[in-house]
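Accompanying notes for the structure given below.
Here the complex is missing a single protein chain, while all its other protein chains stay put.
All chains are identified by letter, namely A, B and C, in their written order; residue positions are counted from 1 within each chain.
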Amino acid sequence: MVKLKAQVVVMLKPVVNDPQGLTVRAGLHRLGFEEVEEVRVGKFIEITVTAADEAEGRRQVSEMCRKLLANHVIEDVRFQVEAVADREQAGAARTE
Amino acid sequence: MVKLKAQVVVMLKPVVNDPQGLTVRAGLHRLGFEEVEEVRVGKFIEITVTAADEAEGRRQVSEMCRKLLANHVIEDVRFQVEAVADREQAGAARTE
Amino acid sequence: MKFGVVVFPGTWSDRDCGRVVTEVLGAELEYLWHQEKDLKDCDCIILPGGFSYGDHLRCGAIARFSPVMDSVVRFAAHGGLVWGICNGFQVLCETGLLPGALIRNDVCEFRCQWTHLVVERDDILFTSTLRRGEVIKIPISHGEGNYFADAATLSRLEQNNQVVFRYAQPDGHVVPAANPNGSIHNIAGIVNREGNVLGMMPHPERCAEPELGGTDGLRLFKSVLEAFAELVV
Partner (left out) sequence: MAAKKLREVALTEAEYQTIVELLGRTPNDVELGMIGVLWSEHCSYKTSKPFLRRLPSAGSRVLQGPGENAGVVEIGEGWAVAFKIESHNHPSAIEPYEGAATGVGGILRDVAAMGARPVAILDSLRFGPLPASRHLFEGVVSGIGGYGNCVGVPTVGGEVYFEDCYADNPLVNAMCVGVVRTDQLKRARAEGDGNLLLLVGADTGRDGIHGASFASLELDDSSEQRRPAVQVGNPFLEKCLIEALQELVDHPAVVAIQDLGAAGLTSAVAEAAARGGSGALIDVDKVPRREGGMTPYEVMLSESQERMLLVVERGRQAEVMPVLEKWDLHYAVIGEVTPDGVLTVEAGGRVAARLPIEVLTEKAPVRTLRGRAPNPTRHRLDLDSIPAEPESVKGSLLRLIGHPNLASKRAVFRRYDHQVGNATVIRPGGDAAMIRVHGTRLGIAMTTDCNSRYCELDPYLGAQIAIAEAARNIVATGARPLAISDCLNFGNPDKPEIYWQLEEVISGMANACRALDLPIVSGNVSLYNDTDGRSIFPTPVIGMVGVIDDYTRRLEAGLAADGDFVLLVGASGNDLGGSRYLEIEHGLFAGRPPEVDLLGERAAQEYMLAAAGASLLHSAHDVGEGGMLVALAEACILGERGVRCPALASMGELRTDALYFGETQGRFIISAPSRSMPELQNLARRHRVEIQLLGMVGGADLEFEGDFSVTLEEMSRLYYGAFD
């Protein structure tokens, strides 16, 4: 068994109206960030799960996305899975 | 000038209870995903912005995070910035 | 004295507060549009409930950058009375006039219901006609009223006696079962150290007439009015 961490990103499909994004954009403009062109706001879901192996874990997360985490009528979903041990090193994302 | 896309992840700090995460976890358990240990739900914000160069863009996004995108009392924020042209290739994330 | 009620786009209890001030309390009132800096000589500024800017991103996050808020912050710094109700409380936390933050209710649902609050402070203007330890009945209506502060902030709040209201049972017992949203220490309202900035999630303006189910909220408005009358004398 391995312990995995999945990072799931759920975004409204590009054709779908994103009121929250529009409001945040207006807010950024008002704060003086006029160079902002577009803002879209979605969800970031971190799931810790144990599975037989990474492939199995990936399959499970994919299933979760389909069944619960996103509504494919209006949302797109993508995810990545990594073993928990090397979670600290993984991910190029900077932390502020 | 370059056009950039920033991907900002805002998560509740680990010490803050995440009721939404708990609800999603309960939902996953109900659906039979009993191997799910923890779920945390945050925000994923995509911002398209033009800036003199990438460093300047990064500085701006960092400023947006500080001023508006996160409440530092309860949230942590991290982001990455990439030039828009190569956005299609970038990001290891799989799309479902 | 004069009450000022701030209106952001998306605010909805502005008119409820306004009507209580003018029609029930019989006091003077100004509505303060978020784009204006002028507080029009108001003595007590109410930041009312609602979904300012749709509560997009976070409740109160965008509203706090309104021009009117610059004036409110300065007004508060000079000892002016500022009263945040529901969304107004969220704005005050975002602004930093009050510590902590309001996160999603632990039940993950919006809650519109009556609650009981035990009054912990009667030495501030907002509660001058209430007594410490008494229980008042007042409705809540929010999805994100779960008060959070880190351990250090929380102990400072408690030490300085800054908690004004806690969710309690009708008999005044502060127990988890009386907590509608998961707020830490059952906190329903807090005040700054100076005692001039109050934030509370429940809606006193919704219980200022018997026809609407109670009048305990009116006592808060009266407290402010009477305390002011004394100040002037």
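Methods note: contacts are C-beta pairs under 8 Å (C-beta built on N, C-alpha and C of every residue); 3 or more make two chains touch, one makes a residue touch a chain.
Treat the numbers as computed from the prediction; the structure is a model and nothing was measured.
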**Message:** Based on the whole assembly, the unshown chain contacts which displayed chains?
**Reply:** A, C
**Item:** Among C:53, C:75 or C:89, residue touching the chain not depicted
**Value:** C:53
**Complete:** Logged for subunit A, residues touching the omitted partner chain are 12-13, 15-19, 22-23, 26, 71-74
**Message:** Just checking the interface: what residues of subunit C touch the absent partner chain?
**Reply:** 9-13, 15-16, 19-20, 33, 49-51, 53-56, 109-113, 139, 141, 143, 203, 205-206, 208-209, 211-213
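Note that only the chains that are shown with their structure count from here on.
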**Prompt:** Quick one: do these chains touch in a line, a ring, a star, all-to-all (complete), or other?
**Reply:** complete
**Fill in**
So, in whole Å, the Cα centroid of subunit A is separated from that of subunit C by 35
**Asked** What whole-number Å value describes the gap between the mean CA coordinates of subunit A and subunit B?
**Response** 7
**Complete:** Residues in subunit B with touches to at least two other chains are numbered 43, 68-69
**Request:** Going through subunit C residue by residue, note those that touch at least 2 other chains and give them in order.
**Result:** 57, 61-62, 65
**Complete:** In the complex, the residues of subunit C that touch subunit B are 57-58, 61-62, 65, 93-94, 99-101, 103-108, 146, 148-150, 182
**Prompt:** Which residues, counting only subunit C, touch subunit A once they are in their complex?
**Reply:** 53-54, 56-57, 61-62, 65
**Fill in**
Interface with subunit A, subunit B side, in the complex: residues 3, 7, 9-11, 21, 24, 27-28, 31, 33, 35-51, 60, 62-69, 76-80, 92-96
